[in-house]
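Of the protein chains in this complex, one is absent; all others appear in place.
Here is chain A:
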Amino acid sequence: MCPKGSSVKGSLLLLLLMSSQLLSRSVESLPICPSGAVNCQVSLSDLFDRAVMLSHYIHSLSSEMFNEFDERYAQGRGFITKAINSCHTSSLSTPEDKEQAQQIRHEDLLNLVLRVLRSWNEPLYHLVTEVRSMQEAPDTILLKAMEIEEQNKRLLEGMEKIVGQVHPGDRENEVYSVWSGLPSLQMADEDTRLFAFYNLLHCLRRDSHKIDNYLKLLKCRLIHDSNC
């Protein structure tokens, strides 16, 4: 192999690494373990710190995105009155206050988090696609949607690792809620379409907050022994 070729490959690899670093933006995307490593063991504490960081970031983005959309498109339309009980993940029985969240077992809570995360894979994908096709959508909403989709995948990977460490044997089937709001997103009627977006963003904001809260509870319970 001539030296020139290897140097070119090396530079390309470096470019790729750098671009991936740049894309990660405010969230550090440090690989936990290099790919291919068998015996790599990151501590649970680090895993939880990473997960909490990601979940906090995702909710911040979702909240910003919702507020921006609400100010821009949803004023005076009364969308909130219609967005009652309209999230596709409401079928998942999640705790609804602190007492319930503290009473649930951490394994069940972890599984619940996984389910919610998995339920959002597809909607996020379609959200990005549809926002991109929306000509009047500002770039900020699109960029945030893309970032949320990316980080959601990462959080899912991290949670799967945590579950693998906390209770590896209990591997449940992949259960998640199916989202069927795609046709609404593609409606020709502007009012209907906008409400579909509004509803999607509203549910995203709520579910991301749930995940963030659950993970923080789990972290304090498992890592700091309920003494954060």
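The criterion applied here is as follows: a contact is a pair of C-beta atoms (placed from the backbone, for glycine too) under 8 Å apart; a residue touches a chain by one contact, two chains touch by 3 or more; residues count from 1.
One rule holds for everything that comes next: contacts and distances are computed from a predicted model.
Not shown: a single chain whose UniProt protein name, out of "Proteasome subunit beta", "Phospholipid-transporting ATPase", "Prolactin receptor" or "Autophagy-related protein 101", is "Prolactin receptor". Residue A:S90 is the one among A:S90, A:T140, A:Q165 or A:S180 that touches the chain not shown.
Of A:R154, A:R193 or A:K216, it is A:K216 that touches the chain left out of the display. Which of A:S43, A:Q102 or A:S133 touches the hidden chain is settled by the complete complex: it is A:Q102.
Although one chain is not shown, part of chain A still touches it, namely residues 56, 59-60, 63, 80-81, 83-85, 90, 94, 96-99, 101-102, 206, 209-210, 212-213, 216-221, 224, 226-228.
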